[in-house]
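Of the protein chains in this complex, all but one are displayed in their positions.
Take a look at chain A:
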Amino acid sequence: MSEPVTGISREDVVHLAGLARIDLSDAELDHLATELPAILEHVASVQEAAGADVPAMSHPVPVDNVFRDDVVRPSLSPEDALAAAPASDQQRFLVPKILGES
């Protein structure tokens, strides 16, 4: 859309929290729905700063692809990689069910 609104409703916050995978409580949703519009109103000033001809800058220094030689080098052992896992089994991360069925 070309004309973004700075208003952000409680419903929007619920949707965004879902996208961000954060199970916010009702109180948190209420709070953010009152707080975010003021912040957005402030940052929206960037829209008046630049015309279409100004290039975007993603990094302050030019970033190129960096390659290294395709050779084996030391890396984490399976024990180290799994040491902080909430759950593991047979040298694998153990995760809750991914699909809906139980």
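Rule of thumb we're sticking to: a residue touches a chain if its C-beta (ideal position, glycine included) is under 8 Å from a C-beta of that chain, and two chains touch if they have at least 3 such contacts; residues count from 1.
By definition in this document, contacts and distances are computed from a predicted model.
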Per UniProt record, name of the chain withheld from view ["cytochrome-c oxidase", "ABC transporter permease", "Glutamyl-tRNA(Gln) amidotransferase subunit A" or "Phosphoribosylformylglycinamidine synthase subunit PurS"]: "Glutamyl-tRNA(Gln) amidotransferase subunit A"
Residue ranges of chain A at the interface with the undisplayed chain: 1, 4, 8, 12-13, 16-17, 19-25, 28, 32, 35-36, 38-40, 42-47, 49-50, 54-61, 63, 65-66, 68, 76, 80-81, 83-87, 93, 95-100, 102
